[in-house]
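My structure is below; once you've seen it, I'll send some questions.
All protein chains but one are shown at their positions in the complex.
What follows is chain A.
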Amino acid sequence: MTARTFLIHGLIAGLLAGFAAFLVAYQIGEPPVEAAIALEEAGAPADAHTHESPEAGHSHDDEGGTEVSRQNQSTWGLLTGTVAIGTALGGLVALAAAGVVGRIGRLRPSQSTALVALIGFVAVALVPFLKYPASPPATGNPDTIGDRTSYYFAFLAISLLVAIAATVLGTRLLPGLGGYRTVLVAVGSYLVVLVLAAELMPAVKELGEFPAQTLWEFRRASLLTIATMWATIGVVLVGLVGRAHEKVAVENARRELAASL
């Protein structure tokens, strides 16, 4: 098994994950997004272009600028986003899996790959979502987008680095402590550091009077979209890596048999 094998399988898994995430986002994510945009436009000050072209795109540029129609944003634009992110994440997860294969206890390649996908989902998607959850259109002050973007990516980076450190720590402790205690120590230390970081980092409170029902539907849809993406990457990549490893094992067994004759 080579880095190439992993990367190719990761790109395939990521591409499929992008399409799967698009389907979920389009089906359950678009209704709350549309509802939020309707609120935004109803609440916006009487603006010439919103009245003249109700079908025009969701623009934040008061001076006009480029307008992409809602039709395009909710279909091709959404698909571009999910497929690009899916493929990038798929490749990264696969290369991380290539790095840990054979290095985490006696885990087989498909098992260590599954562990990487699981840790990736928790550290890159789930935990950042808990601190800085996705927010629908019509919320958020445009003046703070710089700060909010920095907080989000800083927290994501902390989460990812601590998860990697906890995993490395786990592989060191495993021979001495055994599986159960190693997992407790590694997961526990990740949680302690992340809870501290989440407490210390600034909170974002910019929802205003946004309706709770739409917010819940939007955030649930967002989390389901993200989870679909990671689950597809994990399931497809584990399947492909397992198959590749089996092929290698069969090949090795045949060679050994031939050598012994």
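Keep in mind that, in the parts below, a contact is a pair of C-beta atoms (placed from the backbone, for glycine too) under 8 Å apart; a residue touches a chain by one contact, two chains touch by 3 or more; residues count from 1.
Going forward, contacts and distances are computed from a predicted model.
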| item | value |
| --- | --- |
| Protein name, per the UniProt record, of whichever chain is missing from view ("Carbon-monoxide dehydrogenase medium subunit", "Cytochrome b", "CbtB-domain containing protein" or "Amino acid/amide ABC transporter membrane protein 1, HAAT family") | "CbtB-domain containing protein" |
| Option from A:1, A:122 or A:185 whose C-beta touches the chain left out | A:1 |
| Interface with the undisplayed chain - residues on chain A | 1-4, 6-7, 21, 25, 29-30, 33, 57-61, 65-68, 72-74, 76-82, 84-85, 87-89, 91-92, 95, 98-99, 101-103, 106-109, 125, 128-129, 132-137, 140, 142, 145-146, 148-150, 152-153, 218, 221-223, 225-226, 229, 245, 248-249, 252-253, 256-257, 260-261 |
